[in-house]
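First up is the structure itself, then whatever we jot down about it.
Every protein chain of the complex appears in place save one, which is left out.
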Amino acid sequence: MNDMTLTERAVSAQDIKIAAKDVQVFYGDTHAIKDVSVDILDKTVTAFIGPSGCGKSTFLRTLNRMNDTIDICRVEGDILLDGEDIYDKKVDPVQLRAKVGMVFQKPNPFPKSIYDNVAYGPKIHGLTRSKAELDEVVESSLKKAALWNEVKDRLHAPGTGLSGGQQQRLCIARAVATSPEVLLMDEPCSALDPIATAQVEELIDELRENFSVVIVTHSMQQAARVSQRTAFFHLGNLVEFGETGQIFTNPQDPRTESYITGRIG
Amino acid sequence: MNDMTLTERAVSAQDIKIAAKDVQVFYGDTHAIKDVSVDILDKTVTAFIGPSGCGKSTFLRTLNRMNDTIDICRVEGDILLDGEDIYDKKVDPVQLRAKVGMVFQKPNPFPKSIYDNVAYGPKIHGLTRSKAELDEVVESSLKKAALWNEVKDRLHAPGTGLSGGQQQRLCIARAVATSPEVLLMDEPCSALDPIATAQVEELIDELRENFSVVIVTHSMQQAARVSQRTAFFHLGNLVEFGETGQIFTNPQDPRTESYITGRIG
Amino acid sequence: MSTASTNSSLYTLDARTKRRNAAEKRFRLYGMAAVAFGVLALVVLLSSVLGTGLSAFRQTFLTTEITLDEKALDKSGTRDPEVMAKVTTIGYAKVLQNALVDELTAKGLLPEGMKAKDVGGMISKEAPAQLRDRVLANPDLIGQTITMNVLANGRIDGYFKGRVTMESAALDSNVSPEQLQLAEAMRDAGMLDLKFNWGFIFGPDASELRPEAAGLGVAIIGSAYMMLIVLALALPIGVAASIYLEEFAPQNRLTDLIEVNISNLAAVPSIVFGILGLAVFINFAGLPQSSPLVGGLVLSLMTLPTIIIATRAALKAVPPSIKDAALGIGASKMQTVFHHILPLAMPGILTGTIIGLAQALGETAPLLLIGMVAFVRDYPGAPPEGFTDPAAALPVQVYNFTQRADPAFIERASGAIIVLMVFLLAMNILAIILRRRFERRW
Amino acid sequence: RDNIQTAGSSTVLPYATIVAEAFGENFDFPTPVVESGGSGAGRKKLCEGVGENTIDIANSSSRIKQSDIDLCASNGVNEIMEVRIGYDGIVFASDINGADFAFTPADWFKALAAEVVVDGAVVANPNKTWAEVNGDLPAQDILAFIPGTKHGTREVFDEKVILKGCEETGAFEVFAAAAGGDEDAAEEKCMALRTDGVSVDIDGDYTETLSRIDANKNAIGVFGLSFYQNNTDKLKVATMSGVVPTVDSIAAGGYPVSRPLYFYVKKAHLGVIPGLKEYIEFFVSDDMAGPDGPLAEYGLVSDPELAATQEMVASETPMAPLN
Partner (left out) sequence: MSLGLLILVVIALAGAGFVIGRQRALAQAGGDPRILHSLPGYYGQSVFLFAAVPALLLLLGWLLIQPLAIESRVSAMLTPADIPEGSSSALVMSDVRRIADGFDAMIAQGRMTEDALRAMDANTVDVRAQLAEAGIALGSDVAPNVFETAKSYRNLAHTGRLALTVAVIVTALAGFAFALSRIQPDYRARNVSERFVRTLLIGASMVAILTTVGIILSLVFETVHFFRLYPAKEFFLSLTWNPQFRGGSDLGIWPLLWGTLYVSFIALLVSVPVGIFAAIYLAEYASKKTRAVAKPLLEILAGIPTIVYGLFALITVGPMLRDYFAQPLGLGASSSSVMTAGLVMGIMLIPFVSSLSDDIINAVPQAMRDGSFGLGATHSETVKQVILPAALPGIVGAILLAASRAIGETMIVVLGAGAAAKMSLNPFEAMTTVTVKIVSQLTGDTEFASPETLVAFALGLTLFVFTLGLNVLALYIVRKYREQYE
């Protein structure tokens, strides 16, 4: 698509939203992330690409401390959100996660109704004042996630009875409904058909106007289409990180090049 | 890629492996599959495409009676495997599923070691006679699923501790290990990176020499690359079904055309 | 490797599949057999309980006319209840006995040579007390002739229920075949009949001399009070402790200690909880003995481990992806637990509660030491004061009944068990309905 | 607290409940609460101290022990009244349809002792049937259900039947001689019972013994007289030394196996707990504990010296030190 215009826009938004410095992640003895430093800019879409198992999800989870929930997981290094260390003792991970939302790789709707799935975030964060307002948020979130038409007649059916792609979009709607400042998306489109994918990409583009988005994807095309900056991971290392256009057209590292040129997805 | 050669080969293998006639599927009152008739040829890859929620997974599950496990699911119509009605009372779904294997949309490794995950099928079907043989089957299956190199040092680590893509390949290895006659794959590559995707596609191509494969995919390119025949579903209807080359180059139905031309993924 | 099932027909099963199917069938059969075994055991137990116990709900009553003689009952003639109270039940027993003899003679039913004492022996010893209460409540009855409907003696009752036969009566020192014959004649004359016995459900216990009058009222109230306390204490504390241990506690020595402690407490014999209750609640805290309050506290402590173990297992079974989902949109841990994990774990929690309460409801041993295994005839008051009044409990009543010498108590013990199980069922139905609502697979 | 609280022996329990019930009916006081739980536990509770949250009366099937009195004293319970309410007969009974038995203590000793003297030598008990024990008894396998060692009844059984039989058969002297004249050791030897399943301890109550006899028709069980009297249609009682156990024969002293029953009153509570005095007076009154009273009807052997007891209760005389 239009890599050039996107790159240009990216340059205009230079504030660093998240700065990760020398991050190491261990699962027990396994060293899953090795010395990774990445700056996530505000109002920018950053894509993480790399072969399966290279640590993309792991690194993504360190950004909103979701790895706190894995007992054996240990993080070293600094991650600053708006200049504040998110691993600082004073930081409340809950507040952090309200700011840094997440869509998981495997769709995981709550075993509740579709409506309740989406309404949950706004409810606990007190984002709405009335039922009507809440309805509105639910509707707009579902619309943004391109799910509204399919589920508008069965908002009170269980979310777990949806198809795989629908579930994934439900999870996206759920994340969007809390209007986070940063949205981490772990392969949000992998279960989606092209049309839904296009809609989600549109959504990402829309979100970028106000927030910053980090997206893990296996589709090089998708990375090229939606992101302004791309990070390439390999075996736990950050191999290359830079403007998307540059990474795809002129990779510096031979590993990046060989990964990119095997472009198939 | 080489659509022409593939099509040619497909014509040479004209035996019908699975014949589905006027199949209807209901979830409670929801009519999820409407009057679908499809012939799956032997030694052929058939792709199911269509927007999310159109019933691809549902239809796929009817082919090896996996929908038996959903209480509210009801199937009408005939599905013949090698001319035999698989919904016949005499048919043992267990034997059927041994012949018609399946890889699911959401990776679902067992809470066992990687080795045991793969060895599970051969063990229950008694495909191997010795531990050495079993080891061999496990290794070759993991190799086919392009996972061997990543896990060969930790075969006895739990399968649930793998990354999303690794889990999906583990599930593919698990399905391949039982050497089914028909392999149903529900978006097997959606969580995979391009390289792994290529390897799985290679595997599919290899499998086709002996068996028949049905694959659900959202990637038009992938459908075009690996399949000889493609079925396009829309809102529970089978809109169009035919040679892959023809579907992609010369769709008969305006719905197919509009879906194909929005080609993005 | 790829030879297994190629080209075999689906309609014919290959040998291996047959074997596996046979194994499947066997496995299923084992399951069915296991359930059947359990249900069968239940049926056997229940039918033996019902078989012996149902008759406790019906009782033989005797109707007779009594002329209340002033000379016997109010010598002073003042009709002053305080003076009249000097006449004890022994005096009233004589009045009753004479009245019955007179009536039988009048009807020509009295057999030759039967002693008045034997006739009087056919009336329950409860009857004089009833008559006395009635007269003292209304002294003006004296001089009048009233109709009394009173309990018949337990052996007579046993005869109509088949427990006592002519042959056994011949050997029995407490009843004679003549009395039974007379009883039959009286039944034919309409003086005796078998009726539903509300007194068994609502009346207080009675001594060994009057099995026919023994009831469960006090025990039911006592058990109800205790269950209220157990429910109010053990469930919230148990669930709270489980939540802490499963979801919040860091893995360290202290939590290990707590964990081991809890499973160990489940293995502590219930009587030891009685020892604890005696030492802590009665001797140290000075709470009154024989009271449902102390009983409830002891049973709560005893039930706690069961509820905690069940709850923890249920919490553990909730898939982590649900937790991730909630945390990922910025729910706090507390919110995650209370909004998502707890509802999903509810069936298991309720199961633990059902089993724990069942255990608490049926337990006798710990009550032994805190003075609840007792003969209590006065109803405890209304809560909250009633929690500290002496009371019995249903299992205690069962235990007491089974220890008594008179065979009439056997049916009452079984009857008490029936009441206990109805009580249990009533408690469980709510939990079971709730559990059904929360159950779902994901 | 306005009700009387009593606790203790389960043997006294039925009598106490009969009295409590009648008391509740005929007096304006609430019905006393009667707990069971064993004589030992009852006396312990009595001795826990003075005050509302301690009991007033301990029922006991055996006499209070010095250690209990010491415990009482150390907790400030100095004055206790001892009230003997009557005697409990202990009978031997078998299934109603079985053979008749006429026992002597010697028979029981020879049947149940771990070791007996045969021809002057101490041997492990070889007897299998009653006929082997005593030619006059039926040739029926020996199987006896005797109270477990927690029961007071067992003490009486040990002393009045087994030990007596031991002495009667002359085994006592042989044991004593073997132990070098140590009589205590000889007594202990006399009372050691066989452990090969012939003598079965019952930790439960008489209803359990009765059920066991139901399941083992050729067994003999040990019962309280009152229990037997309530089940004469199921049990056949054996004579002991030629005497049939009845309320009268025991009262007359002819039947050898019986024991006194007591209750102990905390004197400090008299005149304080409403109705306490009335209750104990009512308990020992002729209307209740007399030979024609309901207690005797139920199987209590009335105390010939009841009048002295009534006197003692009326004057609130505390018990003298144990001798």
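A, B, C and D label the chains in the order they appear, each numbered from 1.
Throughout what follows, a contact is a pair of C-beta atoms (placed from the backbone, for glycine too) under 8 Å apart; a residue touches a chain by one contact, two chains touch by 3 or more.
This one's a predicted model, so the numbers in the text were calculated from it and none came from an experiment.
*Asks:* Where does the absent chain touch, in terms of which shown chains it meets?
*Replies:* So, taking every chain into account, the missing one touches A, B, C, D.
*Asks:* Touching the left-out chain: which of C:114, C:141 or C:237?
*Replies:* The one listed residue touching the chain not shown is C:237.
*Asks:* Looking at B:98, B:146 or B:162, which residue reaches the missing chain?
*Replies:* B:98
*Asks:* Of C:54, C:171 or C:365, which sits in contact with the chain we cannot see?
*Replies:* Touches the omitted chain: C:365.
*Asks:* Footprint of the hidden chain on subunit A, which residues?
*Replies:* 71, 92, 94-95, 124-127, 129
*Asks:* What residues on subunit C make contact with the chain left out of this view?
*Replies:* 20-21, 23-24, 26-28, 30-35, 37-39, 41-42, 44-46, 48-49, 236-238, 240-241, 243-245, 248-249, 256-273, 275-276, 278-280, 301, 304-306, 308-310, 312-314, 316-319, 332-334, 344, 347-348, 351-352, 354-355, 358-359, 361-362, 364-365, 368-369, 395, 398-399, 402, 413, 417, 420-421, 424-425, 428, 432, 436, 439, 441-442
*Asks:* Of the residues in subunit B, which ones touch the absent chain?
*Replies:* Missing-chain contacts on subunit B: residues 64, 66, 69, 71, 93-99, 101-104, 106, 108-113, 120-121, 124-125, 158, 160, 171, 174-175, 178, 180.
One rule holds for everything that comes next: only the chains that are shown with their structure count from here on.
*Asks:* With chain centres defined as C-alpha means, what is the inter-centre distance between subunit B and subunit C in Å?
*Replies:* 60
*Asks:* Give, as an integer number of Å, the spacing between the C-alpha centres of subunit D and subunit A.
*Replies:* From the centre of subunit A to the centre of subunit D is 83 Å.
*Asks:* Residues of subunit A that contact two or more other chains, please.
*Replies:* Expected reply: 106.
*Asks:* Where does subunit C touch two or more other chains at once, residue-wise?
*Replies:* Answer for subunit C, listing residues that touch two or more other chains: there are none.
*Asks:* If we count contacts the way the header does, which residues on subunit A are in touch with subunit B in the complex?
*Replies:* 27, 49-53, 57-58, 105-107, 150, 161-166, 169, 186-187, 189-198, 218-221, 259, 262-265
*Asks:* Can you check the complex and tell me which residues of subunit C touch subunit B?
*Replies:* 1-2, 4-7, 9-11, 13-14, 16-17, 20-21, 24
*Asks:* Please output the residues of subunit A touching subunit C within their complex, sorted ascending.
*Replies:* 64, 66, 69, 71, 93-99, 101-104, 106, 108-111, 120-121, 124-125, 160, 171, 174-175, 177-178, 180
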